[in-house]
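Below: the structure, in structure tokens.
A protein chain is absent from this complex, but the other protein chains hold their places.
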Amino acid sequence: MKIGILSSGGDCPGINATIRGVGKTAINHYGMEVIGILNGFSGLLYKDVIELTDPSLSGILNLGGTILGTTREKVFRKMITSPDEKDREQIKKCYHELNLDGLVCIGGNGTQLTTWMLSQLGLNVVGIPKTIDNDVYGTDVTFGFDSAVNIATEAIDRLHSTASAHRRVMVIELMGHHAGWITLFAGMAGGADIILLPELGYDMEVILEKIKKRMEVGKAYSIVAVAEGIKIPKRKERPAIYFAREIEKQTGFETRETVLGYIQRGGSPSPYDRNLGTLFGGHAAQLIHEKKFGRMVANIRNEITDVPLKEVAGKLRLVTPDTPLVVQGKKMGISFGVR
Amino acid sequence: MKIGILSSGGDCPGINATIRGVGKTAINHYGMEVIGILNGFSGLLYKDVIELTDPSLSGILNLGGTILGTTREKVFRKMITSPDEKDREQIKKCYHELNLDGLVCIGGNGTQLTTWMLSQLGLNVVGIPKTIDNDVYGTDVTFGFDSAVNIATEAIDRLHSTASAHRRVMVIELMGHHAGWITLFAGMAGGADIILLPELGYDMEVILEKIKKRMEVGKAYSIVAVAEGIKIPKRKERPAIYFAREIEKQTGFETRETVLGYIQRGGSPSPYDRNLGTLFGGHAAQLIHEKKFGRMVANIRNEITDVPLKEVAGKLRLVTPDTPLVVQGKKMGISFGVR
Amino acid sequence: MKIGILSSGGDCPGINATIRGVGKTAINHYGMEVIGILNGFSGLLYKDVIELTDPSLSGILNLGGTILGTTREKVFRKMITSPDEKDREQIKKCYHELNLDGLVCIGGNGTQLTTWMLSQLGLNVVGIPKTIDNDVYGTDVTFGFDSAVNIATEAIDRLHSTASAHRRVMVIELMGHHAGWITLFAGMAGGADIILLPELGYDMEVILEKIKKRMEVGKAYSIVAVAEGIKIPKRKERPAIYFAREIEKQTGFETRETVLGYIQRGGSPSPYDRNLGTLFGGHAAQLIHEKKFGRMVANIRNEITDVPLKEVAGKLRLVTPDTPLVVQGKKMGISFGVR
Partner (left out) sequence: MKIGILSSGGDCPGINATIRGVGKTAINHYGMEVIGILNGFSGLLYKDVIELTDPSLSGILNLGGTILGTTREKVFRKMITSPDEKDREQIKKCYHELNLDGLVCIGGNGTQLTTWMLSQLGLNVVGIPKTIDNDVYGTDVTFGFDSAVNIATEAIDRLHSTASAHRRVMVIELMGHHAGWITLFAGMAGGADIILLPELGYDMEVILEKIKKRMEVGKAYSIVAVAEGIKIPKRKERPAIYFAREIEKQTGFETRETVLGYIQRGGSPSPYDRNLGTLFGGHAAQLIHEKKFGRMVANIRNEITDVPLKEVAGKLRLVTPDTPLVVQGKKMGISFGVR
């Protein structure tokens, strides 16, 4: 059997661990031939590939980024959805010219949708969910999330001393366009006093009350963690800048913002993410060996398993008011900006 | 309601996060009065306690160690098992003089056993599992484990460059008297070539073959991760020293050992452990509120729940050949020292 | 002898190590009595002080922030420069009511100026330079700088993987209103391709050329490190945002910005800063013991010494084209944005 592996979408710690997991399992356990497809789905079109051997997969377990490169797959997806049958034939032709018996696609929500479309074209595909945002539907957790939470929490830890020295409010904006998972987990782990998530919305009065009350009872400072995807009046403004300005204006307390940005995506994956990527990769190789195509690898209730791409592709997994960490945070007196 | 919290047994990152989780939930959500019992069970006997308020629980979420202190509970447990009824009456007397409606005991296997014994004496107790070793029966994971795996993995990461520069074998000994969880998770995350666990045993021939074969195919070096609890001929010798000496003697390759030791127990807890401790603490407070005593908080299949102390106390959770990370490691060509 | 210690100005890793260095040396070696003055110079006016003993100084060596608190000293400095003699008498009165034989003031450029003014009022003062920016005149290095460079470099390290995965330009803005030291040191240590410093200015054409040339020769991405104090057309805009927008517009390459912000000030000091703070603190205690007042502790050519506040107060130490790291960077092909 010959399989291909590709990574697509944004950078995320643990992609290389996952590629290694697929590759070493396929080669050493199933005796498969393995190629790496470069720069996401575009490498499939241009047949831009490299051979992957056991030695070539050594030493990448703890590397950030992806040895295969990645791109956004917009052009590629348009080919699939194009009314012109030729486009789809072109994709199939490329796939078959590579003599692939299976293709593992590592990526986030967009990639899982594209992978499902390829499955409908008759390609033997398996998806592996990857995103620091943890918002891929069908799996409880994606690799990259734990690493991002670690970086974000360390940043909040650092803000504590600075905030305390000056009796300040510090607003930190964390990644998450649709889902507030990073902000929830890092906010709780970092001891934020107010945690604002796109899914729960916010009431500015509640936020201001909380801050004033903290200052009244003598708390030296307040930390606000906010997800980048939260809706604010001006669409183009950074949420951290908006909230910092409003809080300072309406409470009179000195307020400063930090936008953590891309450093949440980079660097060496955490041990948790390396092991999750390794297990995901191994399971993908097994699915191909067993010819179970059209499925996405998943971690459900702490078990490595798989779900039909058909049922999960394109859907988002979001925080709800029932999410245990939200419920627990409320009990402890942490504000989520809503009554 | 008035509750007490104590920590017992070895140091472990996340105890303070857990104390905070119990205390802030009890105070802010359930309106309980909370005291901290100092130095483990001995503080119960000597009524050595401090009041815990919401402000006194601020700023400890990311601190290593325990603000309540801890001790080994041997003397205390002997009092419970003593044939002299007076000893048991003494314990009950102390508990009642503190006017406690509930007592939360944070500790490892030994502590859970003691907690269960207290339950049998009629005390209203709830246990929270704590150990870096992750070997508490009845829960899939304990706080402290993720932090220990992070430290151990970082150490293995560092050994890679040193080993590579000299074509060496590096043996690293990690904590785990009975259970190899840290060694398994850090070994896999750190890219160890050979992982030796107390539960699986080892065959020296298999180890030597693996090392020789790696050198034959041109791999520059080998990394061996071994749990301290593995059985070796001389009982008093350090496993790392034993394996390093044997490997060097029998393969001729320069071999060096590292015993990571107590630094695995110390320092700030990982975000994962902080959140796990927070959720565990909150659940313990809820159990006391609901008067569900004699139970241990647990994480089972990624859900925070609880189990009867009666069924779990004193039992160990160990690695088995079916543990997914072992199965996956074998598929990838990692040696567990057994055929 | 009785001495006071205060910290003033922005937060900076290593203040507590310095306070401990002054205090433990004063108490254990010189047998002095030591008090901590809270919240900067304002604590002097309000006689808001705490006693500092050897045990009270234990455990703070590696803590971020300052156990004494800090404030901006604007009000206080106005009192000194006020035409009304009463204000100055008030300050002297407070100082004498505290029965101080000497006062150690830990702070940045502003604080050193204030300290010098106090010296002119006849107070027995010694200054210790503190700033992450490393721009205090009269010393080669200040504590806090190494810690800030470590944090900034780690952030640049993380950007490499993210940039590489997408063939992007990443712009990172680092602290430094007047001086580019953090950006120079972290930029060089992080392997930035373009380093923009307030002291050297920039020519947008040079920057664009460099980026285009890198892409032409097949370099996958470019990293631009820019100090917050660099002059850009719109005064209120963030430099990172300005450069990212211009680069993307004028080269067509996808460009993203990161503003690292306050996390550069927080957290545990690096070992280097802890030792520098300890040595600075010890030297300050010695100066007071020797009644050498009106001086600032300094590190000059790697020796702990002191300089007259008169000669250094209020002056800035800036990067020049001759700074060795600039010269070396240019030789290696790194662009400083100027011809």
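The chains carry the letters A, B and C, assigned in the order they are written, with residues numbered from 1 in each.
Everything below uses one rule, namely that a contact is a pair of C-beta atoms (placed from the backbone, for glycine too) under 8 Å apart; a residue touches a chain by one contact, two chains touch by 3 or more.
Predicted model, so just to flag it, every value in this text is computed and none were measured.
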Any idea which chains on screen the missing one touches? B, C
Can you tell me which of B:69, B:308 or B:333 touches the chain that was removed from the display? B:69
With respect to the chain omitted from the figure, which of C:71, C:150 or C:264 is a touching residue? C:150
Based on the whole complex, identify which of C:50, C:79, C:94 or C:304 touches the chain you can't see. C:304
Touch rule applied to subunit B and the missing chain gives residues 10-11, 13, 63-66, 69-71, 151, 154-155, 157-162, 164-166, 170, 256-263, 265-267
Spell out, residue by residue, where the missing chain touches subunit C. 21, 24-25, 28-29, 54-55, 58-59, 61-62, 140, 146, 149-150, 153, 157, 160, 185-186, 188-191, 217-219, 268, 270-272, 274-275, 278-279, 282, 285, 301-304, 324-325, 328, 330-333
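Heads up, the rule we're going with is that only the chains that are shown with their structure count from here on.
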Is the way these chains touch best called a line, a ring, a star, complete, or other? line
Could you work out how far the Cα centre of subunit A sits from that of subunit C, in whole Å? 36
I'd like to verify one number: the distance from the centre of subunit B to the centre of subunit C, where each centre is the average of its C-alpha atoms, in whole angstrom. 41
Scan subunit B for residues touching two or more other chains and write them down. none
